[in-house]
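Have a look at this one.
Note that one protein chain is taken out, while the other chains of the complex remain in position.
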Amino acid sequence: MAWYRRVELPIALTIIFCLFQMVPYFVVIPAWDSAAKTFVDWDSVMETFALFIGFISLLMLHGRNVSRRREGWHWSAWVLVTMVVYTIIGIPLGSFGFGVGGALFEDIRMFVLTPLSAAMYASLGFWIASAAYRAFRARTIEAAVLLVSGTIVMLANAPVGGSIWGGFTPLKDWIFDVPNMSTMRGITIGAALGALALGARTLMGKERGYLRGGGE
Amino acid sequence: MSERSGEKESIWEKIQWIDTRILYLLMWVVVIWPLISPINLPIGVGRESKEYYDYIKDIPAGSKVILSYDMSFSGLPELGPMSIATLHQLLGMDVKVYICAFWNQGSNIAADDIEALNPEVDYGKVYGVDYIHFGYNPRSEVGMTQFASDVYTAFPNDFINNRPLGTYEIMEGVQTAADFDVLISIESGTPGSSEWVRQWVQPYGIPFLVGALGVSVPGVAPYKNAGQIVAFIAGLRSAAEYELLAGRPAIALAQQDPLSTTHILVILFVIVGNLGYFFTRQERARRLG
Partner (left out) sequence: MLEAYGPWLTALFILCIFSFTYKENPWYRFAESTYLGTAVAYSIGFDLNWLLNQWNTIWSLTATKILMFSFALLVGLLWYFRFSKEYFYLYRIPLSIGVGTYIGLALRTMVFAQFLVQIRATFIPLVAETAFDTLNNILVFGMVLCVLLYFYFTMEHRGPLKYTATIARYTMMAGFGSAYGNTVMTRMTLFIGQVRNLMAHPPSFAIFGIAILGSLLLRDYMFKPKGTSVTTPVASD
C-alpha cells in the first residue's frame, strides 16, 4: 500500500497537532504559542469548509429514496426541496435579499424553523408523562429512593409545592448540594479520567475509531 | 376480559392498560385550563435566583460583560425568559455588554431580545458604544479558544450591521479574554458550561454565571460547588423568580400555574401507575395461588 494511503499518516498528524496545542500551554515559548493560536484560526476556517457534508449526505440518502421510489419517497422529495430552496435563500447574496439577515431567510426561520424545532422538543413532554405512568415503578428500594427524590424536587419546582408545605424547597436544596452534587462530581471525575485515557491512547496512536470508514 | 389471563380484568388492570392518548389529553387539559383561568399561586424566591441576581447587581460600573447565547429555539420556553431578563438587568446598569453565540440559533434569539428590549429608547444605550452583538462562531470549543486569544478572529463582523468589530467604540481596549470582567452563558447543552470552564474559567479565572435548562441542573452542581461557576439559574421556576427580582415579570411567571398543574398530574401518574402495579401484582400472585 502506498505510504500516503496508510493509516499511520493521519495518526501522525493527530499526534503532531495535538502536541502543537498542548505544549505551549505548559511550556512558555512565545513564538510557539503565537503559531499555535494562528493555527487555531486557520483550523477553524478549514473545518468550516465541511459545511456541505450534511447537505450531501441527505442529498444522497433521500435522492436514492426518490430515484428508487421507495416507500415514503415523496417525503424524501419534500426534504430535498425544502433543503435546497432554503440553502439557496441562505447564500449571502445581498443584492437578491438572500443570506442570513435577509427578509425571507428570517421569515422562514421565525415562522417555520422555530415552531418546528420548539414543537419537536416539546413533544418530549408527552413521552415523559406516559413514562411516568407506565414505566416508573418502585420495584426496589433504590427505585423508591429515586422516585421520592424526584417527587420532592418536582414539588419544590412547582409553586403548588410551596403552598402545600414550605419544607420542599430546603429539601430540594439539600438533595442538590449533597447526593446530586456527589453523584455528578464522581461522574465528572470519572469522565475526565476516561477522557484523559482516551487522549493518551490517541497520542500513542492506539485509538483509531475516528479513522474508520470507507469500507475498511 | 383480560387478554393475559382470560379472567375478567380488575379495575387496576384496566387502569394499567389505559389508552395513552387519554393521558395526553389530560396533559392538554391541565395546561390549557390554568392559562384560561389562572390560579395565581404565590412563588417564593430561591437561593440560586437570588445569588444570580445579586452577583449581576454588584458588577462594578464600567465592567465588560459577555452574554453568550448558547441556545436553540427548542429551549426558548425556559431560556428565553432568562436571557431577556438578564439582558434587561445588564442594560439597566453602567456596564458594557458584549453579546455572542456559539449556537447559530442563539444569535437570532439574541437579535430578537435586542429588538424586544429596544435599548436605545428604553435604556438610553447606544449600539456599538454600550452594547454590541458579535454574532455566531461555528467552531464550538475551538471557537471559544479562538475567542479567548483574539476576539477579532473569532468574530470578524458584528451581527446587526455586519461591520468589522474594530470600527466600534465599545471594542477599544478589547482583544482577549483577559480584557473582560464577567462571562454569562445562557445555554441549552454542548457547547456550554463545561467548554467555557475549560477554555475561559480555568485559564483566565473569569467569573462565570450560567442560565441553563432544568435538565442541566445536575451537571452544573460540581462546578458550582467548586466555585468555577459563581451563580446559576436553571429551569422555568428559577427564571420566574429571576424575572421577579429583575423587575420584569413576563413569560416565566405567566407559566407557573400550568407548571404546577402538570407537575401534580405527573406525580398522580406515578402514584396511580405504582398503585396499579402493586395491586395487579398481588392479584396475579393470588391467581397463581
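Letters A and B name the chains as they come in the text, with residue numbers starting at 1 for each one.
Everything that follows uses one rule, which is that contacts are C-beta pairs under 8 Å (C-beta built on N, C-alpha and C of every residue); 3 or more make two chains touch, one makes a residue touch a chain.
Owing to the predicted nature of the structure, the values given are computational and were not obtained by experimental measurement.
In the complete complex, the residue from B:192, B:258 or B:276 that touches the missing chain is B:258. Only one of the listed residues, B:68, B:153, B:185 or B:274, touches the absent chain: B:153. Interface residues of chain B facing the missing partner chain: 17, 19-21, 24, 27-28, 31-32, 35, 74-78, 104-105, 107, 135-138, 141-142, 145, 152-153, 156-157, 162, 164, 194, 197-199, 201-203, 213-215, 217-218, 222, 225-228, 234-237, 251, 254-255, 258-259, 262-263, 266.
Methods note: only the chains that are shown with their structure count from here on.
With centres taken as mean Cα positions, chain B sits 17 Å from chain A. Those residues of chain A lying in contact with chain B across their complex are 25, 37, 40-41, 43-44, 47-48, 51, 101, 106, 109, 113-114, 117-118, 120-122, 125-126, 128-130, 132-134, 136-138, 147, 151, 154-155, 157-163, 169, 173, 176-177, 180-181, 183-185, 188.
Residue ranges on chain B touching chain A, taken from their complex, read 18, 20, 23-24, 27, 41-44, 46-47, 72-77, 105, 108, 137-139, 142-143, 145-146, 149-150, 153, 159, 162, 203, 214, 217-219, 221-222, 224-225, 235-237, 256-257, 259-267, 269-270, 272-274, 277.
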